[in-house]
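First up is the structure itself, then whatever we jot down about it.
Every protein chain except one is present and positioned as in the full complex.
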Amino acid sequence: MDFNVADLGLAAYGRKEIELAEHEMPGLMAMRERYGKEQPLAGARIAGSLHMTIQTAVLIETLAALGADIRWATCNIFSTQDHAAAAVVVGPPANGGTAEDPKGVPVFAWKGESLAEYWDEAEKVFDFTDEHGAESGPNMLLDDGGDITMLLHLGVEFEAAGAVPSQDSTDNEEFKEVLRVLARSLETDPQRWTRRAPLVKGVSEETTTGVLRLYERFKEGTLLFPAINVNDSVTKSKFDNKYGCRHSLVDGINRATDVMIGGKVAVVCGYGDVGKGSAESLRGQGARVIVTEIDPICALQAAMDGYEVRRLESVVETADIFITTTGNFDIITVEHFHKMKHQAIVGNIGHFDNEINMAGLAKIPGIVKDEIKPQVHQWIFDDGKKIIVLSEGRLLNLGNATGHPSFVMSNSFTNQVLAQIELFAKADDYELGVHVLPKHLDEEVARLHLDALGVELTELTKEQAAYLGVPVEGPYKSDHYRY
Amino acid sequence: MDFNVADLGLAAYGRKEIELAEHEMPGLMAMRERYGKEQPLAGARIAGSLHMTIQTAVLIETLAALGADIRWATCNIFSTQDHAAAAVVVGPPANGGTAEDPKGVPVFAWKGESLAEYWDEAEKVFDFTDEHGAESGPNMLLDDGGDITMLLHLGVEFEAAGAVPSQDSTDNEEFKEVLRVLARSLETDPQRWTRRAPLVKGVSEETTTGVLRLYERFKEGTLLFPAINVNDSVTKSKFDNKYGCRHSLVDGINRATDVMIGGKVAVVCGYGDVGKGSAESLRGQGARVIVTEIDPICALQAAMDGYEVRRLESVVETADIFITTTGNFDIITVEHFHKMKHQAIVGNIGHFDNEINMAGLAKIPGIVKDEIKPQVHQWIFDDGKKIIVLSEGRLLNLGNATGHPSFVMSNSFTNQVLAQIELFAKADDYELGVHVLPKHLDEEVARLHLDALGVELTELTKEQAAYLGVPVEGPYKSDHYRY
Amino acid sequence: MDFNVADLGLAAYGRKEIELAEHEMPGLMAMRERYGKEQPLAGARIAGSLHMTIQTAVLIETLAALGADIRWATCNIFSTQDHAAAAVVVGPPANGGTAEDPKGVPVFAWKGESLAEYWDEAEKVFDFTDEHGAESGPNMLLDDGGDITMLLHLGVEFEAAGAVPSQDSTDNEEFKEVLRVLARSLETDPQRWTRRAPLVKGVSEETTTGVLRLYERFKEGTLLFPAINVNDSVTKSKFDNKYGCRHSLVDGINRATDVMIGGKVAVVCGYGDVGKGSAESLRGQGARVIVTEIDPICALQAAMDGYEVRRLESVVETADIFITTTGNFDIITVEHFHKMKHQAIVGNIGHFDNEINMAGLAKIPGIVKDEIKPQVHQWIFDDGKKIIVLSEGRLLNLGNATGHPSFVMSNSFTNQVLAQIELFAKADDYELGVHVLPKHLDEEVARLHLDALGVELTELTKEQAAYLGVPVEGPYKSDHYRY
Partner (left out) sequence: MDFNVADLGLAAYGRKEIELAEHEMPGLMAMRERYGKEQPLAGARIAGSLHMTIQTAVLIETLAALGADIRWATCNIFSTQDHAAAAVVVGPPANGGTAEDPKGVPVFAWKGESLAEYWDEAEKVFDFTDEHGAESGPNMLLDDGGDITMLLHLGVEFEAAGAVPSQDSTDNEEFKEVLRVLARSLETDPQRWTRRAPLVKGVSEETTTGVLRLYERFKEGTLLFPAINVNDSVTKSKFDNKYGCRHSLVDGINRATDVMIGGKVAVVCGYGDVGKGSAESLRGQGARVIVTEIDPICALQAAMDGYEVRRLESVVETADIFITTTGNFDIITVEHFHKMKHQAIVGNIGHFDNEINMAGLAKIPGIVKDEIKPQVHQWIFDDGKKIIVLSEGRLLNLGNATGHPSFVMSNSFTNQVLAQIELFAKADDYELGVHVLPKHLDEEVARLHLDALGVELTELTKEQAAYLGVPVEGPYKSDHYRY
């Protein structure tokens, strides 16, 4: 689309999109209706780090409607929708904010940040003032991928150590920026993080990678506060990962390349929930999908679902499209790039950009990186072969399209709202550790999304409930049920 | 098929089918190869109750190959394949058994038992002789649906009470037979069950319903020995329930009715694993599938998978095919029968025949039950309307077809073998309760089935494994991972 | 299924199945209702040669209800359903026929004829008596594959030549039988066929192969009477070929082998209508389907539909299931058999058994043909490798299952009835040649099948019809429209 958002007025345009999205997010709207009066988040100061999209705007404004004070950054340098950010900053019409006099929530994000800018902005979500106007920090974190949780934890550690490691200590370009930010902070305010950490009641974490980091910290004994693992709510992991990617994978590829997917051979690396949704997305367009897997159970599932399951080495020379979905690193290597066909398309919908060895690609002698349009590059090898890489190896559904659609995010984000309410009210009841929401809340999230799809739910009779040994109103399944 | 198995020689024909099935059951064959020398089940006396099919024959002969002494009944009056039973009784060719001098495993089952016969036969699996030729009982149970586990538990209870309730105390036709058998036993040998119970190290249970019963007994404090819940191994619940039913549902409908499924409206009651496989089975044939659900999460899944989700009441008058998959009871009621179209087809692939109110159907005034062929009946209403009921409401995939195919059962049954080995060797390590197999065994089961499908599994590098925090050789997922 | 049809009474059982099928064949029942009084086939003597199944029984009894005198053979040695044949012979209850005193239509077919028996029976459909009881022949042919049409044409030719070629003149086992029958006829009645040919007003032909033969005869100038090509009615070729095979392919494989199709690699040779339906059938069960094609357009369609398209040579060593759908010959050769995996499954759903080189297979040195059950054989190579061949290379859906289901055959057969009515009434209006039914009849056939599926058809307004330049009531498409 070639419209000029500036002409429309960024914030006004964002507001229209937010209003459309509200209709598609019945779970969040139900939260506003149910808890709007009660204001369960009054007093909460939430630092958020999550893709700053239209859907997130509806989440932010729902948290605000429940009483929270909020500061927001993104968790990905490409995923911000500027019109969403602008509208959130101005605030909903009822608040009477304008571009000149915004009355919404402060947002520290724009599309296409540099890594340096990203971490500079991330730091800013920790700068609240309390109800008396004094400097303060957040008492709640809402994180996606764990970046701000890490920033806080490392800040505390480095302050305890009295020193931040040199940037030369790492090859990771991104981690250099983390160290730069924390070194600066140590210099200007050596207790900045140490003061803030005890204020935090807990964090609700959105995604697999972040949850993994939390479990590791907990195992190592370095976790500072309880966490709710939103990712593993069924209505999150089995919905946004699967159905969200089914939607947004082909959307991202289409917008980026306009290449016909039908008839092509597409390799999906990984057959977890994201991989399952990705494979279905491509198959739904008539691609022939080949799956790679390390886990024999998931590999067997892929085979039973009718997919060819191969090692990447076996098919890298003949496939047309390569999508990583693993949450692991170095899935697509320099050696793979060398063997790919001319105009092969490579993208990542897993988590970090290191699923694809972008650093290695850039170092191939004689290679030229040529931008076709933002977030779409052709890497030209010295023999003229071109490989098309989407979103520089970062999440293509966010970089090349608009991420998961509102309806599926309404499920995830309703879990987030419930987790924030739960943790803010009862953090003391939660032991240090990583927790999931109780099943009845998970079922409630699903229930809030049925009417919008015209679903009629059957009710158990008392006799049937007794026969199954479950309450008529649920929860209906044991905790280990897999759906 | 109209071949006359008698002409072929039942056992010889069964043996051929067993040999074909062995090729399709790589997991079981791997068990024989791996443990054949070691004989981990030497000394085990296994009482089994599980559909006596060709696949079960391969399971039985695998258990025997690992050293076990075995007696076998079925868990369903219609599901026995007589040629399978005959071949198991005669035994594998290597044993040198013949019809006159069988050297296999005693089997107490045939296709089309009455309920009375069923429970008479079930009792027989408890009559072992020990290594000295003395009367003994099993030291291991292998159950499907929990019938022999129940028989033993109730036997012990009634012997403790010194009395068995009168058959008039229940309306349930089947439970009357249980009471009859136990009353007879109490009269002839009042300590029969009390002597046997302490011999049992544990039970491995195959299916949801049986597992549910075990958890209830455990909760009530009446469970007598540890149980391994095979049903909830991923390679069982997510494979045999889903992919097995995808195969066997349309197979059963086709063999029973020869009706074109394409273009028809089919209602699948329940969208658990069995329902998911059933819906896919019917959709794969071009039916338009409508799902009914009580659980909002499963209902939302069905909607996201593109199915219409309605209450049965809303569609009962227009649908052509009705399949219950719930494990609950009274899903299809007399009222539903009254509203169905002429020549509607009704079948159950869930668990017990009470998913469909067969008793109520039989009591409709003026109704006539007319057999089209065994396991296929038309119930003729007094206005001439006919409803076709498959397998008298019992599992249609077993009654009208041959049940799940070998390959998927190889997954389930490899779990059974591993569970029997585990429990027999380490029962003392297991607390009283219901346990699942550890994930590395679950992954192993999957791994044993990959080669047969030509699957290439990718191996983690050490660096990747470290990045994920898992061993290179697995297990790869947390226990709560849902697949 | 192991029921003994004899116990049930063959004809009585067939009658029940016919009654069930009538409900599934709304097109044929509409023919009876519309034309029952008018008796448009009064005076017609129809010689039929078409698979003697339950569905054909409903066709035969529809033709009879419209006034025709009929004699019937089958067009395939394995496809006869004996209970269907028996019921047709006895006749519908209204006629008052019994096994002892049948009042139905003479049928010359049973399941499992030898080739000699097949051609002996085929000859018998030409022996009518006219209304005066004098010897006569049919005045209408209804053919499937063109066997009786060929018999008549060759009979005339050989009588004209005064000699029948020696059986040694051909290697084809089946053609030897044709020559035998015609030689016998020439000896006993040298003008038998010459007398009969001029009586015939025309033939309606059911299938691609038969139509091809008719076009060839017409091109060569040897066609004796006009033909209606029923095969190329849209409601035939795009329905029974495609949707019928979608149903009956997996049904046949399942009944024959009980092998899990999900996860397997299946090769479908040919991607015409039969191939399209076959590929969908296998994919619907979770197989990974590979297609072979000679026509670049069909090959491109297969690729765009997401199938891998390969030469058989490239995949013969790794695939599990091989299905021919081509109407051509020597698709699966001896060389292919040598390269196949142990327990590969081979079947044909195209037309003749020469799609698979069965003769070559039988001649492999050391090979043993072992019957697992009727129509299912394992061919054991001298190294122990077994290949499973269905229905001895003949149509597996008819040999191993019950053929296409009633509903789709109702479409094809309603075309047959309309073609018989048309030709019988207006044969003189038809030039010598091969004709298709006019499009408005094709649409009518479809229209008669919509209610049964609950389809609501939209009606054009007059303005819309004018805009499109078509009548409100159809036909709606140009003759070259491809659907």
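What to note about this one:
Going in written order, the chains are labelled A, B and C, and every chain counts its residues from 1.
The rule we apply is simple: a contact is a pair of C-beta atoms (placed from the backbone, for glycine too) under 8 Å apart; a residue touches a chain by one contact, two chains touch by 3 or more.
Owing to the predicted nature of the structure, the values given are computational and were not obtained by experimental measurement.
In terms of the touch definition stated at the top, the absent chain reaches A, B, C within the entire complex.
The chain not shown here is touched by just one of A:36, A:190 or A:454, and that residue is A:454. Screening C:141, C:228, C:298 or C:361 against the full complex identifies C:298 as the residue touching the chain left out. Although one chain is not drawn, the whole complex shows that of B:306, B:365 or B:384 it is B:306 that touches it. Where subunit C meets the omitted chain, the residues involved are 212, 215-216, 232, 234-235, 237-239, 243, 273, 292-304, 309-312, 314, 327-330, 411, 436, 442-444, 446-447, 449-450, 453, 455-461, 463-464, 467-469, 474, 476-477, 479-480, 482-483.
For subunit A, the residues touching the absent chain in the complete assembly are 1-5, 8, 13, 16-17, 20-21, 23-24, 54, 82, 111, 243, 246-247, 250-251, 254-255, 257-265, 280-281, 283-286, 318, 342-343, 370, 372-374, 378, 388, 400-402, 405-408, 453-454.
Although one chain is hidden here, its contacts on subunit B can still be listed: residues 262-263, 283, 286-288, 300, 303-308.
One rule holds in what follows: only the chains that are shown with their structure count from here on.
Rotation angle, subunit A onto subunit C, C-alpha superposition: 180 degrees, expressed as a multiple of 5. Between the Cα centres of subunit B and subunit C there is a gap of 39 Å.
Subunit A and subunit C have CA centres that are 57 Å apart.
Residues of subunit B in contact with at least two other chains: 243, 453.
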